[in-house]
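A protein chain is absent from this complex, but the other protein chains hold their places.
Here is subunit A:
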Amino acid sequence: MSEVAVPEMMMPPPAMPAAFQVEKPVPGPGMGDFSYVGIDAILEQMRRKAMKQGFELNIMVVGQSGLGKSTLMNTLFKSKVSRKSVQATSQEKIPKTIDIKSVSHDIEEKGVRMKLTVIDTPGFGDQINNENCWQPIMKFINAQYEQYLQEEININRKKRIPDSRVHCCIYFIPPTGHCLRPLDVEFMRRLSKVVNIVPVIAKADTLTLEERDFFKQKIREELRANGIDVYPQKEFDEDAEDRMINDKIREMIPFAVVGSDQEYQVNGRRLLGRKTKWGTIEVENIAHCEFAYLRDLLIRTHMENIKDITSSIHYEVYRVRRLNENNTAIAHANGTGQILS
């Protein structure tokens, strides 16, 4: 029996030491460092970019003269942002037609930069005959949409299209205590279709709490009866969580506000308020007026949502209408009479 010598290279490889175990990793949580990819870092990247770019906000204020629109804007942003603070005029004359005046400011807080534009509409509702006084305002809002649209369809368009669209329109209701006036209904009915309307009861320091509640209820009923959808609109609630938050807000609108840019000493603190012989009305005290709720809604919690609804709903409605108009025009010009989808 001959032994065949097994050449060395055919010998089996040395057994793997037990320490070097090779296994296939199972993807998913519970594996320690293996399961962390790091995709949540994209939020930080977005945030950094947003901080660099800054934000834009365009607010329009509409209401009769003397309802405190400019003062409220100054109070909201704690600085002199309204048209009156920028102009040199001391005498206020009611203009013959409605003027649309835009004033822009760059403001910054905690590293966040914002370009705030306040659009004032002096002359609204001040004439003897106020028919169609909403038309210049509608025209202005649509002109902003048009400008954005033109920029968007341009061949060489800018990286970041400057956004001059009106994000929010604050409508000032005079504190009559009874109900909405026909002018209020007409205006809000037409404009709630093109822009976010936030109605507020101006100069609310002339109403007692009971009168205020009654007035608010009346206003809400009338808005419902006329099919006017003010911000936050019910149909744009995204999910149950949003609906819950917005329902609470909808039960409180319109907010009864008092504005002031004067400080007074109250209980050892300096506060914004209005001083009268019978007491001092503190603007930021929610027992006195609802300014704080308005500020929180507009600035601290729903600002992004307001801008979102403007760009993804109101602007899109305008765009679709314009495109359809154009398609009909082309179809007619071509003589085909066919509407392109």
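Here is the rule we go by: contacts are C-beta pairs under 8 Å (C-beta built on N, C-alpha and C of every residue); 3 or more make two chains touch, one makes a residue touch a chain; residues count from 1.
We adopt the following convention: contacts and distances are computed from a predicted model.
Going by its UniProt record, the hidden chain of the complex is named "Septin" among "LYR motif-containing protein 2", "Cytosolic Fe-S cluster assembly factor NUBP2", "Mitochondrial import inner membrane translocase subunit" or "Septin". Between the chain not shown and the residues A:Lys159, A:Lys248 or A:Lys277, the one that touches is A:Lys159.
Touch with the hidden chain on the side of subunit A covers residues 19-25, 27, 34-43, 45-47, 49-52, 55, 57, 76-78, 107, 109-112, 114, 149-150, 153-157, 159, 238, 268-272, 295-296, 299-305, 308, 312, 316, 320, 322-324, 326-327, 329-330, 333-334, 336, 338, 340-341.
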